[in-house]
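Have a look at this one before I ask anything.
A single protein chain has been omitted from the complex, and every remaining protein chain is retained in its original position.
Right, chain A next:
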Amino acid sequence: MEPLRRPLSPCSSRPSSPRSPPCETSVSVGIEAVLDQLKIKAMKMGFEFNIMVVGQSGLGKSTMVNTLFKSKVWKSSLPGLATPTPQTLQLHSVTHVIEEKGVKLKLTVTDTPGFGDQINNDKCWDPILGYINEQYERYLQEEILITRQRHIPDTRVHCCVYFVPPTGHCLRPLDIEFLQRLCRTVNVVPVIARADSLTIEEREAFRSRIQEDLRNHCIDVYPQKCFDEDINDRILNSKIRERIPFAVVGADREHLVNGRCVLGRKTKWGIVEVENMAHCEFPLLRDLLIRSHLQDLKDITHNVHYENYRVVRLNESHLLPRGPGWVNLAPASTQQLTTPAPLKVRRRVQEDPKDEF
């Protein structure tokens, strides 16, 4: 005979919200040590970062990646004569593990040779969107298994760097189409490539026109305004947003300038120093991607873009007459998901009421 089960305790099974304000512990209890524990755990596990570079050939994407991570990520940055420019858009990924001061980073770079190179570039964004969605799909399938792995391998694209050719005028239709579709699915950071062909004034004018174009077409690039959590974030990100898109120059050769060894491009009229803020804005890009916002890029990918994808996938059968709670998880064909639903922008914490005017 089964014994009677007692009912759950009368108070709610979720603990009640705190009634008193946070108490300061007078003598150190040691809660701070949890930060060290976190660090140790993170160093042991290592970090992962997946970046995608998109742009027409010859804009210096591979060189830029090499410069960012100060190593030969791609075996050769100049396309040799043996490898012809691809006829269709291909996606090409390499993964490396780099280590700095005990911190291990597993870096995956995805290149897109052939983007925008054809005569008819219609729907050239489809393979890219398909690839990004495929990574989300892979993560989703791992997440819904019954017996899950301890640590689900994260191959989702955290950041997509889009190279805008330095025409000096404004964004082209191809750029606008691509950015519109992509900014809903992934964090996009547009940069002005080969900025050494523009003077400072031309650069500023180009930048403001691009910013205007982005505003007019409602393209929300990283860092997105709606995810700013507090006033400090907003100040920091506004400064960045003023300078987007960064005008960058890539170089992987070192030259001697004033006795120092710097990365730069040597031309007949001078040496363009990559890491000199007066010459180009490469340091800003590097700081954004690696030194300050890497964790944030990953968080937004995980909490917003991946969740949006998941909602769309789990709701896909809403057209069919099913009951509530129906979840159709058959693997989707890429055709269905290349034009995603409008971005449901969500905040990480409560909205700041002062924001809405």
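In this section, a residue touches a chain if its C-beta (ideal position, glycine included) is under 8 Å from a C-beta of that chain, and two chains touch if they have at least 3 such contacts; residues count from 1.
The rule is short, and it goes like this: contacts and distances are computed from a predicted model.
Within the choices "hydroxymethylglutaryl-CoA lyase", "holo-[acyl-carrier-protein] synthase", "Protein AUXIN SIGNALING F-BOX 2-like" or "Septin", the name that UniProt assigns to the complex's undisplayed chain is "Septin".
Checked against the full complex, the candidates A:Glu32, A:Asp122 or A:Glu201 give a single residue touching the omitted chain, namely A:Glu32. Interface note: of A:His92, A:Lys123 or A:Arg148, the residue touching the hidden chain in the full complex is A:Arg148. Seen across the whole complex, the unshown chain contacts chain A at 3-6, 8-11, 13-18, 20-35, 37-44, 47, 68-73, 94-103, 105-107, 144-148, 150, 229, 263, 286-287, 290-296, 299, 303, 307, 310-311, 314-315, 323, 326-331, 346, 348-349.
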